[in-house]
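Missing here is one protein chain; the remaining ones are kept as they sit in the complex.
Up next, chain A:
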Amino acid sequence: MADDKDVLRDVWFGRIPTCFTLYQDEITEREAEPFYLLLPRVSYLTLVTDKVKKHFLKVMKAEDVEEMWFDFEGTPLKWHYPIGLLFDLHASNTALPWSITVHFKNFPERDLLHCPSNSVIEAHFMSSIKEADALKHKSQVINDMQKKDHKQLWMGLQNDKFDQFWAMNRKLMEYPTEEGGFRYIPFRIYLVNELMGIPRIHDSDEIPSKR
């Protein structure tokens, strides 16, 4: 694991240059300028776009603002997918910066989960970690960690603190062979299907492969 530290850092600090443009039908008091941001691949859209919201709220009335959501070329972006995944799925063949459209109305209920607060993102993130550990260590490692350790994992991600995050995450990523190692290796495969020319994303989840 120590040898992989460079790789781990490269993965953690991966960034996608993004241009946020307000949807043309949103009601504004004056012209809305696009907003540029470097998005962390390992994080979640709703966690890192407070600045985007603040920027566009400057030219909008409060009554015209509902829950913020994003689309890329007409496809609503699922905030609960990591940003790097969203980019790789939807826009890997397009030129940078990644052009995302920002909405404050007509939330697409059928396509997106609501995200009323950061605690929702935290709950989703921690559930993913627990789900993975259920497969790796029958949940023993995550359950042996204290609540403050769980909090440190989350805070590390939220505040972009590599060392803080990995101090805890390494416990989940260790597989001592004398203790049998990982029971199963969890991973998710996201497939982009073409059905009648319309790209469709199919999520086929953790396939347990016994080592």
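As a working rule, a contact is a pair of C-beta atoms (placed from the backbone, for glycine too) under 8 Å apart; a residue touches a chain by one contact, two chains touch by 3 or more; residues count from 1.
To be clear about the criterion, contacts and distances are computed from a predicted model.
Engineer: I notice the complex is incomplete. Of the names "ALA-interacting subunit", "YjeF N-terminal domain-containing protein 3", "Ubiquitin-like protein ATG12" or "COP9 signalosome complex subunit 6", which is the UniProt protein name for the chain that's not shown?
Structural biologist: Matching the unshown chain against "ALA-interacting subunit", "YjeF N-terminal domain-containing protein 3", "Ubiquitin-like protein ATG12" or "COP9 signalosome complex subunit 6" yields "Ubiquitin-like protein ATG12".
Engineer: Which listed residue, A:57, A:85, A:126 or A:155, touches the chain dropped from view?
Structural biologist: A:126
Engineer: Just to verify: which one of A:53, A:80, A:105 or A:171 makes contact with the chain not shown?
Structural biologist: With A:53, A:80, A:105 or A:171 as choices, the missing chain is touched by A:80.
Engineer: Considering the whole complex rather than only what is displayed, give the residues of chain A touching the chain that is not shown.
Structural biologist: Interface with the chain not displayed, on the chain A side: 78, 80, 109-113, 123-124, 126-128, 130-131, 134-135, 139, 142-143, 203-208.
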